[in-house]
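Apart from one protein chain that is not included, each protein chain of the complex appears where it belongs.
Read from first to last, the chains carry the letters A, B and C; within each, the first residue is number 1.
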Amino acid sequence: MVAKIHFDGRSSKAAQLRQMITSPELEFLLEAHNGISARIAEEAGFKGIWASGLALSAQFGVRDNNEASWTQVVDMLEFMADITHIPILLDGDTGYGNFNNMRRLVHKLEQRGIAGVCIEDKLFPKTNSFIGGERQPLAEIDEFCGKIKAGKDCQRDEDFCIIARVEALIAGWEVDEAVRRAGAYHEAGADAILIHSKRSQPDEILAFIDRWENRAPVVIAPTKYYSTPTDVFRRAGVSMVIWANHQIRSAVQAMQASARRIYRDQSLLEVEDTIAPMDEIFRLQGAEELRAAERRYSKSPRAETAAIVLG
Amino acid sequence: MVAKIHFDGRSSKAAQLRQMITSPELEFLLEAHNGISARIAEEAGFKGIWASGLALSAQFGVRDNNEASWTQVVDMLEFMADITHIPILLDGDTGYGNFNNMRRLVHKLEQRGIAGVCIEDKLFPKTNSFIGGERQPLAEIDEFCGKIKAGKDCQRDEDFCIIARVEALIAGWEVDEAVRRAGAYHEAGADAILIHSKRSQPDEILAFIDRWENRAPVVIAPTKYYSTPTDVFRRAGVSMVIWANHQIRSAVQAMQASARRIYRDQSLLEVEDTIAPMDEIFRLQGAEELRAAERRYSKSPRAETAAIVLG
Amino acid sequence: MVAKIHFDGRSSKAAQLRQMITSPELEFLLEAHNGISARIAEEAGFKGIWASGLALSAQFGVRDNNEASWTQVVDMLEFMADITHIPILLDGDTGYGNFNNMRRLVHKLEQRGIAGVCIEDKLFPKTNSFIGGERQPLAEIDEFCGKIKAGKDCQRDEDFCIIARVEALIAGWEVDEAVRRAGAYHEAGADAILIHSKRSQPDEILAFIDRWENRAPVVIAPTKYYSTPTDVFRRAGVSMVIWANHQIRSAVQAMQASARRIYRDQSLLEVEDTIAPMDEIFRLQGAEELRAAERRYSKSPRAETAAIVLG
Partner (left out) sequence: MVAKIHFDGRSSKAAQLRQMITSPELEFLLEAHNGISARIAEEAGFKGIWASGLALSAQFGVRDNNEASWTQVVDMLEFMADITHIPILLDGDTGYGNFNNMRRLVHKLEQRGIAGVCIEDKLFPKTNSFIGGERQPLAEIDEFCGKIKAGKDCQRDEDFCIIARVEALIAGWEVDEAVRRAGAYHEAGADAILIHSKRSQPDEILAFIDRWENRAPVVIAPTKYYSTPTDVFRRAGVSMVIWANHQIRSAVQAMQASARRIYRDQSLLEVEDTIAPMDEIFRLQGAEELRAAERRYSKSPRAETAAIVLG
């Protein structure tokens, strides 16, 4: 195993994520889907990021049905990890295939500095939970446990987290089935259980937690039951809450409003003061660091060259 | 040359862009930087898209200094072109190298359905126009003309547009130099001239247009002189206006506001109604088309399988 | 539909492949797995190329079990298509997912100038036919036909070919099952049937052909039964023979021999005359074209610059 202490004295990102999951505090992840939204999440104060499959697909302009390849997703994750100092948990669909694809995924995620992956017990290629209404079949338990084991066995940083997302409630099964599956996944090595529900009330979630008896940390994503006060989750012993898609939805709303306004007005006047200034974009990109580096590594060759080229 | 009429009866995207440039009307492009912002631009009514180098870099979370490779840019352009029906004009930096890189770029852009590319007469690797204050050297005219010629000679669709962006005013040179360069670029084959200024008033731009005498279509990007009424440009005979970075700036503003609010509140309650609903994201991704296709090509195998797997 | 005539007067690559499949002549494809092997196949006289999944995986150094993502495969195909003028038929596994992934694949292949794709009726993720001995389950016929239909419906060039590879014999089923499947696939729109066998004698293949009664063109890949005289296939009415993995195997043999020899000798002396000279590599890369283009587009800027930089 590699050392847990990163070269800059901070804990590794994986260790940070593990700490979030195992601490007694209720922790929060915010969705991000590209480099700039990842940085914004960190600057807002969040201690971790949810790399949502839905939001990543949406920003590409494709559907969340494995239309973007897993390496296209990993390429974007790399940009996200490069610009942030907080852990990123990937919403990794079903692991993009079987146990072997899962091993490869874990290897590539660790290499890019991603702290963990959450895989779900759906069939592959998958359908998004919230599209379509009928009951859906789930992965065979043994096969899914094989994926978890394979992932855990091949991770190099012992803190890398593999979280099992139980889709039983989404797919129309009872709490019993969800608990049965969560138990099997935990025994196979899952570091936490993400229990998912599509109801607008958290009753299923709370029933699951009650039955689960804290065998492993529980993670939730209250997209549908968002009106439940957060203290309800805190008291129930939830370990981590994922705000799963709220940056992409914020961006879409704002871009639609600006685009329509600019189109109608044929002018920026009404929009200019409602959007981030150029300097804020440059700041987020790290322009200052590059200016400093230019002073260090480049002896203003441009000024010198100018005389030659244009003199 | 390939036929101009697209298989679905529409003009090719390149032909649409050429029409925008050559028409007597003042036309508008809106910046987009990923698939979903491209679709939003189209839905707002815009007839074309500006794939801004700055905005593309920003969404990746890198600086606009060739930190993302040219193929990483092309990969994102492909997602943008796939989800839209309107032409995309790439802000192609300096062509990412010499005349040979330019040929390769044009070939790859045509292949992805991009309608045109705008290249600028800066040195490579480049610095963003608006960062740093000093005068900058420009590309040698002969070499830049060689790039334009090489690009024009290798395009397969005769409507593909190559626009030359004159950076003379930005770099601190006089209007004379800008006109001299624009003339050379036009003679080398450029389909239009993008004249750029960093002043808050359009005086330089108007002086250029006056001196240019309409030898080729003129394109502008009034990022700095946005308060000038659009009719001023229309009367001056500008061919196309680019709103060059306003979707990324809208997205950043909105994501920052949401992220801070959610972080502070530990709740979605105050944010939920100010952002796009989930269904709007699904709609933008084209969920409906997939549902229809599933009915056509897939005999609800999931329902059948369910009984087997979980029965 | 787009025009069949390519801009340079040649038939499109897809039309060339269709012609090969439908002509009364026995035609041949040679495996290639990267740009240079594709060019070598063309220069040797072959009229078409088999982009073998096994060979593509092998050159990457991964297994033929979807370890490389489908976009990584497509990226390499693009290099292969760019350097050749003959059609490439992709060995497209199972289409990399369901009917929807197949649609996306066809779109991306057409965009890159690939002439056709062969998909097989195995389960996904797949195992290579020749690894492991036991009988394997196959794709459900309806689902596989849905994939074929979806692919055919979305192709833009009417000549793009979709070939169905019947794995029934490989998986241990009888000729009856193979014929039944081939019939269904053909009715779903497959342009040809690739019938595969792992025996060292062509008896199964010939039995299939006999039973098939020429309902659609038949393609074979005699990797195992290579000792059968080609005239046997010609007389049987086979449409196209694929030499499926012989360039990668040639390259491996030669590289192993050279590497061992150089290692042992600590010298190139014994190897130098047995390998292609540097000039041959440059020729294959197209160095001459670049030299000519430099004369056209670049006024020897280097000579001029030299005096400045080093004077």
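Keep in mind that, in the parts below, a residue touches a chain if its C-beta (ideal position, glycine included) is under 8 Å from a C-beta of that chain, and two chains touch if they have at least 3 such contacts.
Just so we're clear, the structure is a prediction, and the values are computed from it rather than from any experiment.
S.K.: Among C:23, C:201 or C:256, exactly one should touch the missing chain; which is it?
M.R.: Only one listed residue reaches the unshown chain, and that is C:256.
S.K.: For review purposes, identify every residue of chain B that touches the missing chain, sorted by number.
M.R.: Residues 65-67, 69-72, 97-98, 100-101, 104, 124-125, 308 of chain B touch the chain absent from view.
S.K.: What chain C residues would touch the chain not displayed?
M.R.: Looking at chain C, the ones touching the missing chain are residues 28, 30, 34-41, 43-46, 54, 57-65, 68, 72, 75, 79-80, 82-83, 123, 127-128, 130-132, 134-140, 173, 222-223, 226-227, 229-230, 243, 245-260, 262-263, 266-269, 271-272, 274-278, 280-282, 284-287, 290-291, 302-303, 305-306, 308-310.
S.K.: Which residue numbers on chain A touch the omitted chain?
M.R.: Those residues of chain A that touch the unshown chain are 1-3, 6-7, 82, 98-100, 103, 107, 111-113, 140, 142-143, 146-147, 149-150, 156, 290, 293-294, 296-299, 301.
The working rule: only the chains that are shown with their structure count from here on.
S.K.: I want to confirm something about chain A and chain C. Since they are copies of the same sequence, is their interface symmetric in residue numbering (over half shared, so same) or not (under half, so different)?
M.R.: same
S.K.: Using mean C-alpha positions as chain centres, tell me how far chain A is from chain C in Å, no decimals.
M.R.: Roughly 37 Å, centre to centre.
S.K.: Which residue numbers or ranges of chain C touch two or more of the other chains?
M.R.: 98, 100
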